[in-house]
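Only a single protein chain was left out; the remaining protein chains are all shown in position.
Read from first to last, the chains carry the letters A and B; within each, the first residue is number 1.
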Amino acid sequence: MQRSFIAKNPSVLIFLACLALFTLIVTVLSEGFGVGVVSTSFVKTLGKTLCLCLVAVAMDLIWGFTGILSLGHFAFFGLGGYMIGMWLMYERTRLIVVESLSQTEIPPTKSEIIDGIGNQIFGVVGSSDFPLIWAFSDSLFLQLAMVVLVPGLLALVFGWLAFRSRVTGVYLSILTQAMTLALALYLFQNDSGLRGNNGLSGLQNLPGVAASQDEVSLWFLWASALALGLGYLLAAWVVSGKLGSVILGIRDNEARVRFLGYSVETYKLVVFTFTACIAAIAGALYYPQAGIINPAEIAPIASIYLAVWVAIGGRGRLYGAVIGAAFVSLLSTWFTGGQAPDIPLGFYTIKWVDWWLVLLGLSFVAVTLFTPKGMGGLVDLLTQRKSPNRHGANLGPDDGALREQEASQ
Amino acid sequence: MIRLYFAGFALLLSCLTATAQDANIQPILQEYQAEIAKSSRKTIGPVIDAIASSGSPHAQLMLETWAAKNIWMRKSDGLFFVGEKTDTKSYLLTDFDSGDVVGSYPKSDLKQLKPNSGVRAMIATALVQFQLMDPDAAKRQDALTSIQRDPGPALLAPLRTSIDSEPDPTLKAQKQRLERLLTIGYDQDTKTRVDAIEDMSGELGVDVRATLNPLVAKTLNVATGDIPTGVNVAATLEPGTDQFSKADAYDLLVAKGMAPALVSSGDMRSALAANIEGGRVGGIPVAQLDTDAARNAAYAALADAGKVPPLITQADMDTALASHVFFETFAEPSAEVTTAATDALKAINLKVGLNQALDLTLDALSLASIYFLAAIGLAITFGVMGVINMAHGEFIMMGAYTGYVVQQIIPDHTLSIIVAIPMAFAVTFAAGVAMERLVIRWLYDRPLETLLATFGISIALQQLAKNIFGTQARPLTAPGWLDGALVVNDVVSISFIRIAIFILALVFLGVFLFIMKRTRLGLETRAVTQNPRMAASMGINPGKVNMLTFGFGSGIAGIAGVAIGLFAKVTSELGNDYIVQSFMTVVVGGVGNIWGTLAGAAMIGFFQKGIEWLNPSNTLAAQTYMIAFIIIFIQFRPRGIIALKGRAVGD
Partner (left out) sequence: MNTLLEVSGVSVTFDGFRAINNLSFQIGDAELRAVIGPNGAGKTTFMDIVTGKTRPDEGRVIWGDKSQSLLKMNEAKIAQAGIGRKFQKPTVFEDQTVQENLLIALKKPRGWLSVLMYRPSTADLEKTANLAQEIGLLDALSRKSGELSHGQKQWLEIGMLLAQEPRLLLVDEPAAGMTPQEREHTTDLLLEAAKTRAVVVVEHDMEFVRRLNCKVTVLHEGSVLAEGSLDHVTSNQNVIDVYLGR
């Protein structure tokens, strides 16, 4: 029984190989380093998609494996983006301010430079002072630490409150959604310190880097691929071990795990916080490619889309989450970008820009009803993996803890 | 002021003598012929007074005609007439006194009187005394309104005179109130003013506060040495306190020209830049001027050399401040009046505060009923059946759009609302039943999947609404009788729509209780919820009951949508705005209990209004804190305010 991790999980190796191949192909076809078949904007789209795949892996860990349908992970994703955005914006503005002040006869003092940066950044919200949360924005290292620390801390505090009071199932989902909504509303305020609904912008420009966007986009693609690869490996390693057994146990029967002597709340909190950190890292890689972040990105709807991706891809298996996120988000880009051909019906022309969301919503209902395993279920057909016969008690893995008893009452 | 007295006196006199004497106006006009013909603000005062106090029955007509620029002077003899245009070139003249038509004259023989706006204002003031006694009540009302809008000392006397003879009790009360206010502002006698202030103390009206506030308005002032006598000092200020910092005090000195201005960092910078000599400023290389210390040193060197004004140090500032005294003065010179006004304002503010609390309570109550309306359908589907319906918000939206469509067909607003309510119920009931049959019933034991599937429906419905109705807001207009507000006083008021929604919420509560407790459907619903198998074995069809209950909950959401659409904009995002709050209302209140939903709505409504009151400018913050509060609240009462107890929920 004691085989190596890779041997037990061949899908990890296949996945990593596919990812590496994909990155290589995109690099070769890109404008930056290759033959230029793939446009820079599409490279960015692909890079962003990789980040979405990473956050989907995190979502799968917390939902597919631990059974907590969190509608808040896009909030952590967004927070990660904000944290890196603060440094990018500060540093870039600093360079501009220093440049413009150096034109004057008298060299600027430190406080003049900081005031100048403050004016530039917060002018749009009628302020010029740096709020407290920008305290570390001048240091890349500290701000990188904040990428993980701030969302991690939020997840820790929120999770501690929620799990401690034993809120489970849909209640927990609604609570996480409320948290996301509260965060978004908070950030929408002008005095939140993060520029209200203007958000942070100009993030695609790396301060002090002369390279063109063609190259920068590839760097980010590589970084995103690396992060996805590492994140996937880490997640696969975690779920393959005993911790994986325990969290699957929590998903399927919380009380049994508790009576075996495991502190269910602690495990949930660990996974919740861990996945929040992964989501934050994904966000920190995503938003420099998107170039702009604003509170609308954090709105509850985004987190629900995340759940949609994972469900369509197939929860409870990591590659399912990745496939779902990549497939749905790319398809969504294709449809909403106006590239999909309209369908003339004679009396009405279906424009996909308008009808894509209707299609997505309905196909999501269909997936939930007819193929609860999602697209990952197709893999089962190939490998003939069987799910256990539950003797009629076929409860989906998403069933919150204790639901088995209630369902059969 | 003397003129005012004169006018008042003359007016009294004229009132007494008007009946006896039937004086003609033309002679008076002729007396002031030159001033009238070429009127100017400076010289016309006595003329207007003379006309107004002439006692002539035609004085009012003359003044009105004058202000309307309808008086023409016959060039040949300088007499004034009312002119009426007959054709392009000629005017028909009428005599003031006799009212006879004098004849038609070409324009070239006449000169039109064109009083400028300043003069017209003075005429208007003089006219007030006539208007206040005008036999037409509407004109008297107009006069009062114009005095309220633009009070002045000259209006006090005519107003006082007109009170006794006022036949209309409402107008009389208004006149008396206005008289008190004008007395506070403009009477000469301090005692009378103080009495008037005391009379009005405790009045909630905005006009009272508007009269009192200017009296106690404070101006910051500074003097060398001692406070000058003859000013009404409100307070002496000590620089260096929280309310009045040293920097503020020094700025005041600079503004008054009593101290040299501080050298700002910008000034210093430009001064340094102007004095660069061979790459150095004051002996310091330019490149080193990137710290404040170096800049100060360079500037000091320049100041020593006399090239720039010296830097003002903290010590300089302190000396300057020490030799001056800072104080606040009232605009009103009489200390007695300001004291009385301050006391009266204090009493008024207390009363205003209490009334604001009442107003806030009404606001909160109305917000709570909106939340209750939005959540009551959910209390049925989620609370009673345990089905989580993320498309609930979209049902509210469908209800609102149904109302809009009905209004397009039936233009009468009252009728259309009466039709829209059952229509909305029917549409959303059908949608709910369809959704239950097609989706939800397959997922009864999988709540998280229900959440996701209904969310998919919610996305689709939202986009569908966008495709059909567009992204712009559609109006759902309330019937005319719901416009306006119930005004209790100047502080407390509540709009009729909100009252209607409150009543509707109560009706819904009643309907819910009736259906759940008194009807077969309610009994069967409760039976199916508690034990579907047992219910089935007793001849109840759980599928049908679930379908009807879900349809009922959805239908109520539709009606709520019509109500919400009346005051909110009907857009495809309408549901989004209410869904999280609705769920919070149900969860906070306690799932499965309508009283809990009521308590939850009340708590959330009051809490949100409370936060908005603390931080009125920021409703976003109020919502943020409210949600944070709910998350913490659930820590202490995970099952809501009104929790079901027992083994059933002991899981």
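Keep in mind that, in the parts below, a residue touches a chain if its C-beta (ideal position, glycine included) is under 8 Å from a C-beta of that chain, and two chains touch if they have at least 3 such contacts.
Remember, predicted model here, so these are calculated numbers, not experimental data.
Student: Out of A:188, A:267, A:287 or A:319, which is the one that touches the chain we can't see?
Tutor: Of the candidates A:188, A:267, A:287 or A:319, A:267 is in touch with the missing chain.
Student: Quick one: say which of A:249, A:295, A:313 or A:374 touches the chain that got left out.
Tutor: Residue touching the chain left out of view: A:249.
Student: Residue-wise, where is subunit A in contact with the chain that is not depicted?
Tutor: Residues of subunit A in contact with the hidden chain: 1-2, 238, 241-243, 245-246, 248-249, 252-253, 255-264, 266-267, 270, 387-391, 397, 404-405, 408.
The rule is simple: only the chains that are shown with their structure count from here on.
Student: Once you find the CA centre of subunit A and the CA centre of subunit B, what distance in Å lies between them?
Tutor: That gives a centre separation of 44 Å.
Student: For the complex, give me every residue of subunit B touching subunit A.
Tutor: Touch list, subunit B to subunit A: 265, 269, 272-273, 276, 281, 286-292, 295, 388, 439, 442-443, 445-449, 451-453, 455-464, 466-467, 531, 576, 580, 583-584, 587, 618, 620-621, 623-624, 627-628, 630-632, 634-635, 638, 651.
Student: Can you list the subunit A residues touching subunit B in their complex?
Tutor: 69, 104-112, 158, 161-162, 164-167, 169-171, 173-175, 177-179, 181-183, 185-186, 188-189, 191, 300-301, 304, 307-308, 311, 354-358, 360-365, 368-369, 372, 395-396, 398-400, 402-403, 405-407, 409
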